[in-house]
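So that we are looking at the same thing, I have put the structure below in structure tokens.
In this view, the complex is presented without one of its protein chains, the others remaining in place.
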Amino acid sequence: MSSSAPWLLGHLQLAAEATATVAFALSGVIEGARKRLDAVGICVVGGLAAFGGGTLRDVLMDRRPLFWVEHPGWLWGTLALCILAMLFMRSRHLEPTERAMQWPDAVGLGLFTASGTQIALDAGMPGIVAVLFGMVTAVFGGVLRDIVCNEIPRAFSDHRPYAICSFLGGWALVAAHTSHWPQWLAILLAAGLASGLRTAAILLDWRLPAWRAAAPRD
Amino acid sequence: MSSSAPWLLGHLQLAAEATATVAFALSGVIEGARKRLDAVGICVVGGLAAFGGGTLRDVLMDRRPLFWVEHPGWLWGTLALCILAMLFMRSRHLEPTERAMQWPDAVGLGLFTASGTQIALDAGMPGIVAVLFGMVTAVFGGVLRDIVCNEIPRAFSDHRPYAICSFLGGWALVAAHTSHWPQWLAILLAAGLASGLRTAAILLDWRLPAWRAAAPRD
Partner (left out) sequence: MSSSAPWLLGHLQLAAEATATVAFALSGVIEGARKRLDAVGICVVGGLAAFGGGTLRDVLMDRRPLFWVEHPGWLWGTLALCILAMLFMRSRHLEPTERAMQWPDAVGLGLFTASGTQIALDAGMPGIVAVLFGMVTAVFGGVLRDIVCNEIPRAFSDHRPYAICSFLGGWALVAAHTSHWPQWLAILLAAGLASGLRTAAILLDWRLPAWRAAAPRD
């Protein structure tokens, strides 16, 4: 198993990445539709939600070429997805699509956390920095999407655990890396933990504590 | 002609770039005035509208030195322009100035599209990536201006063809480049197409289709 597992995981990872990218891009399309953006704006916001987090990580880490420069097929796929969504999605589809996308989005949260953290560890960065880059990869696509749509980023304001799942998954990867686990196992653990926590948070309706300090204002 | 054309075009291009930069900077000044920014904010937003797109492209492509680091005279010029606009522009000037600036803005859209796309092609990037960098160059100065002014970017929400003109102009350049046209002719074609489409869109009041999916919400 130790030799075929990485190969199998490689294929599984590609499928999971495609699924997660679809979920991230559709979150941008739905947000853009709600804000009544035009067709161009919806495609831009969809692409930003899908690729913004990894791009910001690469710019901060000074890694080139960017993922979508090296693999432009993902740009074509995302563009096609956004156009198809605009052609076939109706207003009554927005809410059910958003609910359905929670699950692949949770997969993406785990996967992008693990890949971002691993890339930073490979570059020799200390644990907290690697965890931070994992969070940037997984969460900042949605943050940029919300900033362009003129909203406070949902990941910071809806009191649902999202970035915190990425944070904990990242630390799991750092711990496994420090303990010299095989890399594929460490990634699997981290992605599974982040995705699992997010899934549990949705299913069990977990909330982040509200800060009492903010209560009496506005 | 084949030898003097590039020389003449070089001078024409400089004049067109200066005109376009004035239009972009003034769009920032006007937007800042509407949002009641103070003098510092207006200069920052003017500069962001003028140089933000090219700077974002250079950061994403990891090109240095940045344009305005290499040619700081453009910073001085833009600063002087913003201060002069604040001294001499009155509230009754805002709307007529904005209307008058549509035409140099259309010139800038074409020119910055062509230069951004060409730079990416020269760096060996695939077609869709080059077109994307052309759009970033031409459109994201205005996007950053609107984000700082706490508005949904106009380029994505006013249902007027803007980024799409840049998109089509960029593809024209990629096609001409692939067909081994002389570079100055390819740039002229792309800039002319993007600027021409934008001009036609203004004159003929073209609209991007609204997306019905968004209709019943909010």
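Chains: A and B, in written order; residue numbering restarts at 1 for each.
Here, contacts are C-beta pairs under 8 Å (C-beta built on N, C-alpha and C of every residue); 3 or more make two chains touch, one makes a residue touch a chain.
These numbers were taken from a predicted model, which means no experiment stands behind them.
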Hidden partner chain, touching residue among A:L79, A:M125, A:A175 or A:I202: A:M125
Touching the absent chain when the full complex is considered, from A:A163, A:I187 or A:A201: A:A163
Where the missing chain touches chain A, by residue: 59-60, 62, 125-129, 132, 143, 147, 150-153, 155-159, 162-164, 167, 208-218
Residue numbers in chain B that touch the chain omitted from display: 32-42, 44-45, 55, 59, 62, 64, 66, 68-69, 72, 75-76, 79, 86, 89-91, 93-94, 147-150
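One rule holds for everything that comes next: only the chains that are shown with their structure count from here on.
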Computed distance of Cα centres, chain B from chain A, in Å: 31
